[in-house]
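Before we start, here is the structure in question, set down as structure tokens.
The complex is shown incomplete by one protein chain, all other protein chains being positioned as in the whole.
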Amino acid sequence: MIGNLPFVACVVLIILGLYTLIFKRNLIKIVIGLNLVQCGVNLFLITLGYKSDSVAPIYTMAGKEEMVLPTPQALTLTSIVIGLATTALILSFAILIYKHYKTADASKIRRLRG
Amino acid sequence: MMSKIVRTITNILYSSILIFGFYIIMHGHLTPGGGFQGGAVVASGIALVLIAYGYDTIKDWIKKSNLSILESIGGLAFIGVAFLGIGTTFFYNFLANSGTLFGNPTVIGINPGDLNTAGVLPLMSWAVGLKVLAGLGSIVLLMAYGIKKGDEK
Partner (left out) sequence: MKKYVALAALLVVSGFFLLSAIEMHSFGSPAEEDMDRYFIENAQEETSTNNVVTSIVFDYRGFDTLGEATVLFTAVVGVSLLFRRLRK
């Protein structure tokens, strides 16, 4: 009944993020599109490691002894922090561009002004 | 500086957020959590105080140089603990299943947890938690300083 619906949901997130990244002109909306692509990729990494009828891989008061795969969850932690570092730097650039050009429209920022 | 209701609720909630974040860092080897998650929770508490009171009041309470010292201590402690087991290999867990500081052995199978177990892992979890806390707090404070510096010219 479920089929491959979780994989299709992750791919829909990535496609929506790509649409926002290409077709919007405000600087903050471009940053939101980049963040959507990162969220879709992290969700896809976690859904790769699911086994049917299993619980979380922690032995403290667990339900039963069959557990999902723990390795993709450990790698997704690192990926989330790297996404955060990228978003912090690109938001700092957006603040500096707005202070210098007095506009936040990406199609009016064309010439280098000293 | 936001309204009176927001400042009152922030005064009540700030200590609860700090205690919850440190609880998640400390019990990283028994329940879901660990260093990164607890550090992010405490940094969101710092961001709440910054939004409620404005940057001019905050810069006497939380200084940027103190956060920088905390981050350096966290990073050096992480590498120092990794170097202590260099007799066998780098990153060796030399305190697990021994009798000293964090060295009780665990019961195999499903059990309620014991805080005294898991060797080197709580020390490394504290170091990474301090580093993430100071890093995220520094980023938020620097962005607030940058916005205010551009407004007054």
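Each chain gets a letter, A and B, in the order it is written, and its residues are counted from 1.
One rule holds for everything that comes next: a contact is a pair of C-beta atoms (placed from the backbone, for glycine too) under 8 Å apart; a residue touches a chain by one contact, two chains touch by 3 or more.
The shown structure was predicted, so the numbers you read here are calculated from the model rather than taken from an experiment.
What subunit B contributes to its contact with the hidden chain is residues 28-32, 34, 71, 75, 78-79, 82, 91, 93, 96-97, 103-106, 108, 111, 113, 117-121, 124-125, 128, 131-132, 135, 138-139, 142-143, 145-146, 149.
Although one chain is hidden here, its contacts on subunit A can still be listed: residues 2-8, 10-11, 14-15, 18-19, 22-23, 47-52, 57-60, 67, 69-71, 73-75, 77-78, 81-82, 84-85, 88-89, 92-93, 96.
Everything below uses one rule, namely that only the chains that are shown with their structure count from here on.
If you average the CA atoms of subunit A and of subunit B, the two centres end up 23 Å from each other. Within the complex formed with subunit A, the subunit B residues making contact are 30-32, 36, 109-113, 132, 136, 139, 143, 146-147, 150.
Residue ranges of subunit A in contact with subunit B, taken from their complex: 56, 58-62, 65, 77, 80-81, 84, 88, 91-92, 95-96, 99.
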